[in-house]
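Take a look at the structure set out below.
Note that one protein chain of the assembly has been removed; the remaining protein chains are unaltered in position.
Naming follows writing order (A and B), and every chain is counted from residue 1.
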C-alpha cells in the first residue's frame, strides 16, 4: 500500500496537534471549529497536501469536540452545534456532576466520530448519490423536521412556538441572499441598517450573545456574588463517571450518530441541525422524556454523538461531489484549491492515497481527541471554580475576539454580541424562550430558501407532499414527532398536577 | 513551569511582532500590517485563491505582513472606506461593476466610489454545461431551439458574473430570432451545488458552472445521473490559449479550447463582434489613498511579475497571469463595463 509511505511521523504529529489546538479553540467560548480550520488554512501552503489535511482534519474533529466543554461548564455553546449539549450538560454541572457530564460527552463524541469515519470510508460514493435525491422539497422537509424539536423543547408550547417563529423572523433580516438563490433584495430593516445588516445577523455572535453575554448581565443584576462556601460547586460531590452510564444507550448512540452523519451529508442543511434533530429524536424515543433538559446523560449522548457524527458526514459530499456539507468543510475545501487539487465525483478514485491518508488522519484525530480530553478533563472542569470577577471579563473578551473573527474581521458582529446579550436578558424576563428562539434562528434562513424555491420551481403547494417517496416518509416523521411531543407535554402536565395535589 | 511557558510564548509572539517592523523596506510608504479584504465570503473559491497567491508574492516583495480576509463585498467596502492609508486594500473581480449594472443591492458604481488598482489574474473557467443525455449537444442547438419556440431553462446566480453569459445567450437569440429571446428563462439558484442540483432534478436544461468545479462531472460515464458536458466557456480563445497546457484535471487545454468563445462557440455581441467574458481579478483602493502609495504598489507588483515566479503559481492553479498598472486597469475595466452595459440595456428595452 503506497499510502503508508505518506504516513510520516510528522503526519501523525500534525493530526494530534490539530486535534489538541482544535479542542482549545472549541473550548474557548466564541471560538469555533470553523475558525480553527480557517486560521490554519494558510499553513497548508507550506505543509503540503497530506500533512496540511492531517492538521485541518485534526482541527475539525478537535474543534467540534471541544465545543462541549463550555456548553457543559458555562452554558455557552462553544461551537454552534453543541447548543443541545447545554440543555442537559449545564444542569448536571450545577449539581456538581461536571466531570461525569463531560466524560459522557467525550465518549459519545468518540463513538460518533468513529462511526462517521467508518461510514465515510465504506459508503461515501453510494451515500453521495443518495444525497442528490434531496431536492429543495426534501431539504425543506428535513429542516422542518428539525424544527419540530421546538414543540418538545419549550416549557410552554404556545410561547415556545412563538419564540421559534421570532427566531426565524430574526434570521430573515437582511438580504434574501443571492448566493443561496435569493434575489438580493433587502427586507425587514430600515435604510440606516443596510451597511451593517446586508448579510443579516451572524449566527455565532447571536448565539454567544444570547447564551454568554446575557448570562453575565443576569449575574450582574444579581450582584455577581461568589457562591457561599456551602453552595460552591463541589467537584467531588456529584456522582462519579462510570461506563455503565451507556447501558441501554446503544440505540441512542447509533441513532444519533446516524442522524449526525446523515445531516452532515446533505449540503445546505447546516451542521447545527444535526444535534438538534438527534436531540429531538432522543426525546421522542426516551422512556422518561420529561427528564430531558434537566440534566440527563442520554441527552448529552444524543447531542454529542450527533455533532461528531457530522464530521465524517460532511466530508461525504465534499469528497464525492466537491460540495461542502457544512461551514467547516466549506473552509476545508480551500486546502484542496490552494494545492490546485480538484474535489469532485472522481476525487476518491483518482487520489486514492490522499483518500486513505485522510481517513487515517480522521480516525487518529478522534483517538487523540478522546485520550487528551478524557484524561485532561478533571483539570478543565476546574474552570467552574474560577471566581466570577476573573472569569466574566475573560469570557466577554473571548466572545468579542470570536465574534470579530468569525467573518474575518467585522466590527458589527461584536455589536451583535451585545445587542443579543441584552435581548436575551430581556427575553427570559418576558417569557420568550431562548432555546426555541435560537433553533428558529439557526434553521430559519435555510427553511426560507428551500420553501420558497420549492414553490417557485414547481408552482404548486401539493409538491411539498407529493414530490417523492422520501418526502412522504419525512412527513410521516414530522407528524409523529409533533404528536409525540404534544403527548409528552400532556404527560408532564398531568405529572405536575399530580405532584401538586 | 506553566509561568515560564507562558512568558516564553509571549516573548516569542512579541519577537514575531517586531521582526518585520525592523525589516521594513525604506521606501515603503505603508506603515504596519496590510489587510486585504476580498469581495467573496468563501475561502474555497477562486477569489480567495487568487488573492492568496498575489498577497503572498507581494508580501515577500515589500517585506510586510499581508493577510487575506474573506469578508464579502459589503463588509469589504466598509473596511476599505475607513482606511485611506493603504493598510487596507480590497481585491474583487468583474462582479464589482456587473453587480452595479444588474442593479444588485449594495453595489455602487466602483469607478465612482473607489480607485481601480492593478489587475493581476484571469480565471478562464467560467462556462455553461448541459447533462450528458441532454437533447442539445452544443450552443448552436440550444440557441436555435430557443429561437424556434422551445423553452430553455438556464440555472444561474442572478446579478453578476454568473448571469452575464446568460445575458449574452439571450442577446444572441434576440439577434438571430428577434422577439424569441424570452424562450430562454433564468432559473435563479445560488451556489454551484444548487446549480448542479437543479440539473440533477431536471429543473434546468443548462447550468452555469466552471472548469474548476465541474471538470470531473464531465468525465463521468453517460449513464451516471451526474454526468455533464461543457457547451461553452465564456473566456476569449486567446485567453484560454495562455493557460497551463495540462488544463484542469484530466481535461487538457486543447480539449477545453473547443468550447471557447470565437473558436468552437459563436455567441455574437452585435453584428461585428463576438461576445466573450474573462473573469479578471484586480485591486480596489480607497479614493483618498495617496498617489504615492498607488505608485508604490504598482511598482511592487510590476516587480513581482518581472520576477516571473508568480506566473508559474497562477498557471499551476489554472489562472492566467494578467498584470496591468492601476491606470491601465482603470481604463480597461471602464471600457469593459461600457460594452456589457450595452447588451444588458438592449435586453431591458
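Methods note: a residue touches a chain if its C-beta (ideal position, glycine included) is under 8 Å from a C-beta of that chain, and two chains touch if they have at least 3 such contacts.
Methods note: contacts and distances are computed from a predicted model.
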Item checked: Per UniProt record, name of the chain withheld from view ["Tripartite tricarboxylate transporter TctB family protein", "Sensor histidine kinase", "Heme chaperone HemW" or "Transcription regulator PadR N-terminal domain-containing protein"] -> "Tripartite tricarboxylate transporter TctB family protein"
Next item on the list: Using the definition of touch stated at the top, determine which of A:400, A:423, A:443 or A:488 touches the missing chain.
Entry: A:400
Check: With respect to the chain omitted from the figure, which of A:13, A:341, A:376 or A:411 is a touching residue?
Finding: A:411
Next item on the list: Return the single residue from A:53, A:146 or A:172 that touches the missing chain.
Entry: A:172
Check: What chain B residues would touch the chain not displayed?
Finding: 6, 9-10, 12-14, 16-17, 32-35, 67, 69, 82-83, 85, 87-88, 158, 188
Next item on the list: Using the touch rule from the top, list residues of chain A that touch the missing partner.
Entry: 35, 39-40, 42, 158-159, 161-162, 165-166, 168-169, 172, 175-176, 182-188, 213, 216-217, 220-226, 387-390, 392-394, 396-398, 400-401, 404-405, 408-409, 411, 414-415, 417-418, 421-422, 429, 447-448, 451-452, 455-456, 459-462
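Here is the rule we go by: only the chains that are shown with their structure count from here on.
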Check: Contact residues on chain B for chain A in the complex?
Finding: 35, 37, 41-46, 48-49, 52, 56, 69-72, 74-75, 78-79, 104-106, 157-160, 187-194, 196-197, 200-201, 203, 212-217, 219-220, 224-226, 248-250, 316-318
Check: Across the complex, what residues on chain A touch chain B?
Finding: 38, 41-42, 45, 129, 132, 135-136, 175, 177-186, 194-195, 198-199, 267-268, 317, 321-324, 330-334, 337-338, 340, 342, 344-347, 350, 407-410, 412, 449, 453, 457
